[in-house]
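Coming up: chain A.
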Amino acid sequence: MNEDVKRCECCAEEPTEEELLERLDAVIEDYRGKPGALIPVLQLAQGIFGYLPEVALKHIARRLGKPYSEVAGVVGFYSFFTTVPRGEHLVRVCLGTACYVRGGVQVLDALKKELDIDIGGTTDDRRFSLAIGRCFGACGLAPVIMVDEDVHHRVKPKRVNEILAQYAGEPALAERSA
Partner candidate 1 sequence: MTMTASRTHFLVCTGGGCIASGSLEVSQAVRAELEKRDLAGEVDVVETGCLGPCVRGPVALVYPDGVFYQNVHVEDVPEIVEEHLLKGRVVERLVSHAPGTDKTQAEMTDIPFFNRQVKIVLRNCGIIDPLDIGEYIARDGYQALAKVVTEMTPEQVVEEVLASGLRGRGGAGFPTGMKWRFAQQQGSDVKYMLCNADEGDPGAFMDRSVLEGDPHSLIEGMIIGAYAIGAHQGYVYVRAEYPLAVERLEHALNQAREYGLLGKDILGSGFDFDLEIRMGSGAFVCGEETALMTSIEGHRGEPRPRPPFPAVSGLWGKPSVLNNVETFANIAPIILKGAEWYASTGTEKSKGTKVFALGGNVQHTGLVEVPIGMQLGELIYDVGGGIPNGKTYKAAQLGGPSGGCIPREHLNVPVDYATLQELGAIMGSGGVIVMDEDTCMVDIARFFLEFTQEESCGKCTPCRVGTKRMLEIVERICNGEGEEGDIERLIALGETISQTALCGLGQTAPNPVLSTIRHFRHEYEAHIKDKYCEAGVCSSLFKARCSNACPANVNIPGFVSLVAEGRYDEALRFHRERNPLASICARVCFHPCERKCMRATLDGPLAIRQVKRFMVEQETTPQLPEIRENAENARRKVAIVGSGPAGLSAAYFLARLGYKPVVFEAEPKAGGMLVQAIPAYRLPRKELAREVAMIEGMGVHFEYGKALGRDFTLQSLRDEGYEAVFVAVGAPRGMGIGVPGEDGPGVYDGLSFLKDYNLHGTARVGTNVAVIGGGNAAIDAARTAIRLGAESVKILYRRTRAEMPAWSEEIDAADLEGIEIMTLVAPEEILRDAEGNVTGVRCTRMALGDYDRSGRRQPVAGHDPAFVVEADTVIAAIGQKLDAAAVLDGTPIELDRRGYLAADRKTGRTSVDWVFTGGDAMTGPSSVVEAIGAGERAAAGIDELLTGANHAFWRRDIEPPTAFDPDADPVPVERHTIEELPVAQRVKSFDEVELGWAAEVALAEAKRCLRCDYGKYHAEG
Partner candidate 2 sequence: MAAKITSPDQLKALAEAAKAGLNVRQGRKETQVTVHMGTCGIAAGARGVLASFMAEMGEAGVSDVSLHQTGCAGLCEEEPMATVTHADGTMYRYGLLDEAKVREIVQKHLLGGEPVTAYLIEA
């Protein structure tokens, strides 16, 4: 588990869990006493860890003085939060109305086939995770996918491999699509 966490992090130092928890403490300190702090803290925690491991959730519950069940309940409610580590790149396919009408499902199918994973899955090489989104507000350019923070528009199902190749870096994916 610990090994996985490290591999997720992009920074070179590969911080230890203790270091990550320290950063989390700093965030909690900023929000302590503010009303409605739980969700912003969780959002920042996910930014620090890449996902929300149990250890972080327990830590947050303790420091904010909330029952763990409440924290877990909030995490479970919002689709933005994830308790399992994601791949290096998150590929999100918009299935908002405009994208749906313009063929978003075909794009999703092509990505599933290309990555050989289902929605919510992560590739074996831990490079990509696949998710769906409801409208990124780029309806003018539908169908749209987001890879991390980059928006790719007017995506054609037959061309998804070209987009993925930009993030593959190493030959793992090139081999698969060849």
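Candidate entries met the following condition: all candidates are chains of the complex that A comes from, given by their letters.
Quick notes on this one:
Assume a residue touches a chain if its C-beta (ideal position, glycine included) is under 8 Å from a C-beta of that chain, and two chains touch if they have at least 3 such contacts; residues count from 1.
The model shown is predicted, which means the values in this text are computed figures rather than measured ones.
For chain A, the touching candidate in this complex is 1, chosen from 1 or 2.
Contact residues of chain A toward candidate 1 in the complex are 35-40, 42-43, 70, 73-74, 77-81, 95-103, 133-142, 144, 149-153, 156-158, 161.
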